[in-house]
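Heads up, the thing below is written out as structure tokens.
The full complex has more chains than appear here; those shown keep their coordinates.
Labels run A, B and C following the written order; every chain starts at residue 1.
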């Protein structure tokens, strides 16, 4: 089969690989739709170190091609969604409620990290019963594929933020994850959602997805603006969806005492991420800093699909471009360089 | 001033009373709008025992008339919302996070219980700084007054239900509190909301406020219907918004293992409320039963008002009837007997 | 191999069975020590319906005899503890944090319920990596075997009770689970632990394990006594460790508004378990009722073993009798009839 791989650092391309085989608890899925993620770029540029011919991609839906002898809930022909994170559910970290950390830090992240990803004609799913979900009739592949990572990660940002009904939230950076964090904040009952971004298209999508106010950090100090919008109280929660030290600091600064900073962004640079000491209340202002990695699992995916079914969110508005599988090289380059106002490119197989 | 009182058990009417005076931490509010609650009926018919000339009512907004010497955040002329429950915030129960139970079980409930209520030209508010909220410009009194009890109680029903994003919820009885529990469930991100009621007008409002499905218990066994709608899994949470033993039992039965039964209804009859033993998993199925009394307080009221500001909910759709203060006797009778499809009668002063 | 079984309702005895075989994720354990549980009696007398030649027992330790091809963390010869509850960790209920309910209500309970139990020379463990734990050197089998159910269930009673540091707790019934609930309450930092029992030996053990006061319900009304001991405030939490309607009612009555009733007992009789309406605050006093089934899993077992290692608890004080495997019939009868002041009989293999 054809697979789109990271040949080595900074270099991608297509290679031929054998179709993977299913162990007792596994499934093999024939890919139908996939999305490119900014994380794929990070990977290619060294975020997880060098790799050789590793198949990229972790957001996909498809048709079950083969299941292992121990798989009870799926059979060939089923149309399925697979979480980007596919934990080992019996690992102690999973038993402690941190399945994405099963097998060690970030250990639930297997696709395009410790095994081949989904940018191939077929891909392998560990613990199929625990990590896949049937896509109900009436939900398109194009929509369902967003649950794998974008909805799950963005909503997690809001869940970790511990937003009270009627509470105030600031979301820093309105890429796809930030946009879904806005939806997540709305789904938790936020009364005021402030989106922070400078790109007009992202601002517009921010408003579409539920932001009550937009702060353009290129025109005004976002900390001052957010304090102004909250009568100098600060927000109950700030969601960092970029992964930059400066943004993280802003998130701490705009959060009121007793509030929560929910980090979603991948921090790729520097030895440290810095907490501004005074605005952190010299270590005593009860500002909680939480982080997370995209929740996976059948239950999570089923719940996200339900929100598509009831029309609570339409993620396809984020699909700015569509490509065939054989155009992945071009699609990847556009995403890598963020060309043509690209937000999320859909890949069809 | 004129006050509408419970003269004695089962008897209401108007009496003259002096305008109340404010102690150091208190305020006196000139009433502008109020709502009648089914609880007022319960009170008149003996729910809290006999009372003599107790002013009724606990849902009101108004204009600050007088403040005590220690009140720092409000001044005469302010347009304010007052929570139906006005806790003593320094009480140990409040310090433990259960302000509505300050001073003993249900002790935060003072209006028309341990002191005069709000169906009068003026009413008294204890701990004004802690229990009132300014109504922002642009929010009408007619809308704000719903925050005092209906939004706060209904949303609490959903908060206590611990609904996960995308989770499933059944709401039993679609009176005003049940309807606001539906909104609350939506605000917490429920993926499937099932409303249970037999009255067409209430079913219609249930759909308007966000129910994805309606079960008419007069036409089908609600337990069977809800199990059918959830592929025999049961719901993640059931909200009891009636206060009947039978409904409570249904709530336990339709909740899946590990789920939550959130009781909101006032249970007025019998020595016991009964848990069905087998469906409760013989005491081991991890079905949690939670109860609550309407949260009050400035913070709560401010957060609810914010949701009105952003248009997240329009409670005025529940106002089926409007009366002048001098028509309260008639309004009360209609509410007491649930005449003319009445849901919530608004009183103007 | 020899197995001690429930032949049919109300009848037990020994039978010959083949040594079980391990599937890919399973292990076979050679039993070294086991404990009889009151649940075994319940089972024999019909709690889970009729069974034919079902091997009894769910509390055991042993030596790994065989592991499946997919088992990574254990090998033949390892000395292991196996939780009484052996969940399917990839089930949605487990993913929701309710592993003991995996596969349906109480579904994590497999031993002597949906498959053969541990009263045999060998027993079968599903998902061995997730459900077994190595016993560290220096911890005896006689002590470790208590972790399987007694410590896990009793401590769960305290964990579900949500006890604040310095809080007050009442534990109803001081059988082995109630005694371990006392230890659990102490381990959560309770400031006042009241044990309720009428049997002198159990009262004595209650004091040994940390009760600050004992209430003998055969001599005084336990509700009145507990209110007296708490200056009429009631306790922050009540743990029901018997499974009787009357005890459950007492637990609700002695719990203060905002407090928690943690049910641990198996309720085996009647159509309903009854909540006293008035003391439940007519459904509004914020008294939470929680239930649970013994937590299993490698992580749980490892944590419990650690408490044995540091000497935080010595469960062997509950071992009132010791029998060889071939004496199980006699041991079972003594436990069934609670003869000779029996608390917990240890079985050696």
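Definition applied: contacts are C-beta pairs under 8 Å (C-beta built on N, C-alpha and C of every residue); 3 or more make two chains touch, one makes a residue touch a chain.
Source: prediction; values computed, not measured.
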#### Entry: Where 3 copies are displayed, count of copies in the complete assembly
4
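Note that only the chains that are shown with their structure count from here on.
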### Query
Any idea how many Å lie between the Cα centroids of chain A and chain B?
38
### Task
Scan chain C for residues touching two or more other chains and write them down.
96-97
### Summary
Per the touch rule, the chain C residues reaching chain A in their complex are 23-25, 69-70, 89-92, 94-97, 99, 127, 129-131, 297-300, 302
### Query
In the complex formed with chain B, which residues of chain C make contact?
47, 93, 96-98, 100-101, 104-107, 164, 240, 243, 257-258, 263-278, 280-293
### Task
Within their complex, state which residues of chain A touch chain B.
155, 158-159, 164-168, 184, 187-189, 191-192, 212, 302-307, 309-310, 312
